[in-house]
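All protein chains of the complex are present and in place, except for one that has been dropped.
Let's turn to subunit A:
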Amino acid sequence: MAATPADASSSSSEAVVGGEKSNKMITLISSDGESFEATEEAAKMSVTIKHMIEDGCADDGIPLPNVPAKILSMVIEYCNKHAADADDTNKHVADPADADEDDDNNNNNASAGEKEDLKSFDASLVAVDQATLFDIILAANFLSIKGLLDLACQKVADDIKDKSVEEVREIFKIENDFTKEEEEAVRKENAWAFNE
């Protein structure tokens, strides 16, 4: 289940001409020993990996003992998809004439269609079971991929939002281990939040 070379090359061929963009492939090794390939551009979405590449530790492949294969392939998928978009965003320079309050936001980097595409990709990436979501968060945190971490954390927050306590316990499979007295005390402590 490695990221195919086809994916990698298509994302780099979409990129607009610019800076130092190499088509160099980086090998990432999951905790269970599987190897994955990703373009340097995509891999550098992880600040952790970026530093390792820059420090020259990446030549023989980068072992990631904290990230299992299943999660690593999802992470790479995310990076591939977002690497191209991130590049376009960095290139756009603000127009000095767009100073006024009422201006339309005409500074669209990706087209509206591409943005929608990305949004639905993101949504489906985190529409997973809780265990997987947990692992994605840990991986994104370890690899310092801000976009992915924010995305996954937002999903968790969305799972909590507007739900009753029982529903939250259900979703996250948590046992209520408060005693009656303890629960009362907590409710009283923050009465303002529990009274509607």
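Brief remarks on what is shown
Rule of thumb we're sticking to: a contact is a pair of C-beta atoms (placed from the backbone, for glycine too) under 8 Å apart; a residue touches a chain by one contact, two chains touch by 3 or more; residues count from 1.
Following the convention adopted for this analysis, contacts and distances are computed from a predicted model.
Protein name for the hidden chain, per its UniProt entry and selected from "Large ribosomal subunit protein uL29", "V-type proton ATPase subunit", "F-box domain-containing protein" or "Trifunctional enzyme subunit beta, mitochondrial": "F-box domain-containing protein". Touch with the chain omitted from the figure is made, among A:54, A:116 or A:183, by A:183. Touch with the hidden chain on the side of subunit A covers residues 31, 66-68, 96-97, 99-102, 104, 106, 129-131, 133-135, 137-138, 141-142, 149-150, 153-154, 156-157, 160-162, 165, 168-169, 172-178, 182-183, 186-187, 189-194.
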